[in-house]
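I am attaching a structure below and will ask some questions about it afterwards.
One protein chain omitted, others in place.
Moving on to chain A:
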Amino acid sequence: MDASAAIAVTDLRKTYGTTTALDGVSFEVGQGEFFGLLGPNGAGKTTTLEIVEGLRRPDSGQALMFGAPSWPPNPDLMRRIGVQSQTPAFFERLTAAEQIHAFAKLYRVPAVRADEMLAAVGLSDKARTRVEQLSGGQAQRLAIACALVHDPQLVFLDEPTAGLDPQARRNLWDLLRDINAAGRTVVLTTHYMDEAEALCHRVAIIDHGRILECGPPETLIQKADAVTRVIAQAALVDAGELRRRFPEATVTEDDTRIVIASPDPAPVLAELAARGALRDLVVKGATLEDAYLTLTGREYRA
């Protein structure tokens, strides 16, 4: 095991009564890495995070941060990590500035650092606004600022973009990239696959308390045997002919479009070009979402 890893988790197991939350989870996160933890609700993401952070004790197995065990809770480790929870953990009826100054005091950090962080997340003009009056995006940015006020090396972000509008999400992505670019290790959980694909160096897909796959998003997509979809105008080509020509592809058609889903799209594109059927052509590569759904299944779970 790499002692210099930010996080090293080996064979974590945890049961609540008859429910098995974690069934042998192992992974490592290198220093400076942007790591994503993906999985359906109830898959074990939060339990994993809480054990790594030192909030919970595993039934068996071990979690290390910077080579030191997370359990029992270790004050030295706590100063090196920053935590942002899904619902922003704010004190009631304080203003944004009072909020972050309170966390600065709790971590014994100079007050000026709190003001800097507030500026860094673009909330200086909301300093005197009560936390209850902040928008969803502003609240998440304040929560992240509070998590970073003591300049931690390792940051845990639990679904920071849940419930945000697209603009606020993109805005937050920039902030998260900056945090990572400043040399911090970031562990992110999210339900948005595009987010994980855009931000994470590596992701782990977890379900039923087990890690199903772990690696860079591109590798996962390839491994999942995901297909590329080529979408052509129905008027320009004949579906039956394409089926005969590319038996390994799945060809579906409706009144206006033909969708050719193929693991090897290059010959399909060449064929369409030869037939002059490139007008309004759309090519959709496989996404992490395809890989995720292949691994965790498509059935709906409440």
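Criterion: a residue touches a chain if its C-beta (ideal position, glycine included) is under 8 Å from a C-beta of that chain, and two chains touch if they have at least 3 such contacts; residues count from 1.
Following the convention adopted for this analysis, contacts and distances are computed from a predicted model.
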(request) Among "ABC transmembrane type-2 domain-containing protein", "Glutamine amidotransferase family protein", "FMNH2-utilizing oxygenase" or "Glycine cleavage system H protein", go ahead and choose the protein name stored in UniProt for the chain not displayed. (result) "ABC transmembrane type-2 domain-containing protein"
(message) One chain isn't shown here. Among A:Ala68, A:Leu106, A:Ala181 or A:Ala235, which residue touches it?
(response) A:Leu106
(request) Quick one: say which of A:Ala63, A:Val83, A:Leu157 or A:Leu172 touches the chain that got left out. (result) A:Val83
(message) Which parts of chain A face the unshown chain closely enough to count as touching?
(response) 50, 53-57, 73, 75, 78-79, 81, 83, 85-94, 98, 102-103, 105-108
